[in-house]
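With one protein chain held back, the other chains of the complex are shown just where they sit.
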Amino acid sequence: MTSTTGSSPAAPAAKSGRNEILYFALRNTKLVIGAIVFIVFLLGAIFGPMLATHEPLTFDAPPGLPPSADYWFGTTLFGQDVFSQFVHGLRSSFIVGALGGITAAVIGMLVGFFAGYRGGIIDEVLNMLTNVVLVIPTFAVLLVVAAYLSVRGLGTEAMFIGLTSWPWAARAIRAQTFSLTSRDFVGMARLNGESTFRIIFGEIAPNMSSYLVMTFILLFGGAILTAATLDFIGLGPTDSISLGLMMNYSVMNAALQLGMWWWFVPPGLAITAIVGSLYVMNVGLDEVFNPKLRAL
Amino acid sequence: MLRYLARKLFIYLLTFIVAVTIDWAIPRFMPGNPVDALVSRIALMPDANAALTSYFMAAFNLDQPLWQQYLNFWWALLNGDLGRSIMLFPTPVTTLIGRALPYTLGLLLPSILLSWYVGNVVGALAARRKLLDNTVLPLGYLLTATPYMWLGILLAWVLGSSLGWFPLAFGYDQSLKAEWTWKFISSLLYHWILPFASLFLVALGGWAIGMRNMIIYELESDYANYLMALGAPQRLVRKYAFRNAMLPQITGLALQLGAVVGGALVTEIVFSYPGLGWLVLSGIQNQDYFVIQGVFLFIIVGVLLANLIVDVVYVIVDPRTRVGLQGDAA
Partner (left out) sequence: MLAVSDLKIHYRTLAGAVKALDGVSFSVADGEIMGLAGESGCGKSTLGKALIRLEERMQYVGGQVTLDDKVLPIADDRAMNPYRFREVSIVPQYAMSALNPTRRIGRMIDELLEARGLKGATLRPELERRLAILGLTPDVLGMYPIELSGGMKQRVVMVLSTLLDPSLLIADEVTSALDVASQKKVAGALVEFRDRGYVKSMIVVTHDLAILAQVADSIMIMYAGKLAEKAPTRTIVEAPAHPYTRLLLGSLPEVGIRFEEKRLPGIKGRPPSLLSPPTGCRFRDRCPLAFDKCAEEPPFIEIAPGHQVACWKADAHAEG
């Protein structure tokens, strides 16, 4: 196919479906820049810990060193390697983001699909539940839950974040489902006697897949932010390091007063960059999937 | 309109009951029995030991059936009894919260209201104006993606530690006595600026983006198109769009409250600011569960009240909630 026989005339308009989406996706600067930033940090989370020459939590380095060839991101007040903490923390952030995002997305989808599709009393009950969880300041709930858990792992943290962050997603998905349910192809499936489950996951979900992807991206970013906040308050995982914990340790141990910027700048910068890239990607995806927005 | 408010009120009541139930249930059903942990902690404080042990027996009433415990909990709560602090025994938790609350409110209210207002204006200006939009949009996304505490840390580091323009910690100069003198008030304000600024800035980004998107949506709506087709000047169309875009932003205010409160807690921690966040942190560090639970309930009540206020405001501002019922019938 590398030869230029010119078998097909250059006609971008002729592309359709998947190809068309890809065509617009690659041309969307927001999406491309967001994806690049996200992937860079993701690679850091995957391969960084292999590059780190020191353990994140052992005290084997000279304390309070600024960045150097030996300690790329410097060391903490207690002689821990900041780079190693940083890459391990990155990994934690991605794990919490993914697990928390998935948990919230699954609950949000189940609630949203069934409420929107079944309507009636199921909708009323689920709607009430959504409203209650929506109004509760979930961060305060997480605070109490985490405070009572003496041993906390990344998984538990992610699960609790997921359990409290689904309501807005459920609401949005419900509205979308509601409008799709009135369409012809759903009515046909209903007449054919297909089960609710099959209609929802065979007919409705695929027709709003782009919307679901964008919802998941926002849930992912939200979970990372929430986790960082919890960690910073001292309620993060007790068995590992995270970006929020790094900031907590640095503030609690006077890094601000001592001017040890290398201790608190990288973790916050990473969170901002990851979450920011997710938001920007989301805007880009919106433009790609929504022809109305992409016209100019 | 009354039905609208009544429905909302019902949801808030339900939410309150759920929240109190969670508050009651968590210590009882969490693994690793916190009461044991508490009692073992008491052993370290001989003077408080006897008093606390009897207090726990009364507070948890572990020998009574669950439903009785639950009712007791409600009874105590409705009498304004949130228990006593362990770290500052025997100070009641309500007293500690009462001391911290003004600081938190002093941070939260101005930053929420001002960021909302300024964000809306900036967002509205940015919408459909290429040049401004190109700076507001990226900056807005950057700010909303920033963790509250990190912006606080950066401000403290640059403006506080490096440049020395602002104090790094505390609610006021610790050498002063808390009294209503000019010196004390100016010290309060001086210490307030940085934590306020970090809360304000992070929240600002979200509002600006939200408003920008809403305005664009409104400017593309049918009524805007119709007005423009009838030759209405931009001024009038934008005025309508702004007004209508405000409505979802008011609802958004209620939805964002929880997140901003969380932001305030961590910002206080960064600046050792003596509000609820700092109280919670001490509670966590000292395993002072009554304090944590008390703060939790206060936040819930505060957020629910704020929601209610937002609802009332919404009813006043949006005519559709007032005439909705007749409209459906017509």
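Note that the chains take the letters A and B in the order they are written out, and that residue 1 is the start of every chain.
Going forward, a contact is a pair of C-beta atoms (placed from the backbone, for glycine too) under 8 Å apart; a residue touches a chain by one contact, two chains touch by 3 or more.
None of these values were measured; they are calculated from a predicted model.
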| item | value |
| --- | --- |
| Candidate in contact with the missing chain, chosen from B:L14, B:L132 or B:L247 | B:L247 |
| Selected from B:V18, B:V118, B:A169 or B:M228 as touching the chain missing from the view | B:M228 |
| Which residue of B:E268, B:D288 or B:D318 touches the chain not shown here | B:D318 |
| In chain B, positions touching the absent partner | 221-223, 225-233, 235-236, 240, 243-244, 247, 318-320, 323-324, 326-327, 330 |
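The rule is simple: only the chains that are shown with their structure count from here on.
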| item | value |
| --- | --- |
| Between chain A and chain B, centroid-to-centroid distance (C-alpha), Å | 23 |
| Residues on chain B engaged by chain A in the complex (per definition of touch) | 11-12, 14-15, 18-19, 22-23, 26-27, 30-32, 34, 37, 138, 141-142, 144-151, 153-154, 156-157, 160-162, 168, 254-255, 257-259, 261-263, 265-266, 269-270, 277, 280-281, 283-285, 289, 292-293, 295-296, 299-300, 303-304, 307 |
| Chain A to chain B touching residues, read off their complex | 128, 131-132, 134-141, 143-145, 147-151, 168, 221, 225-226, 228-229, 232-235, 244, 247, 250-251, 256-257, 259, 261, 264-265, 267-269, 271-273, 275-276, 278-280, 283 |
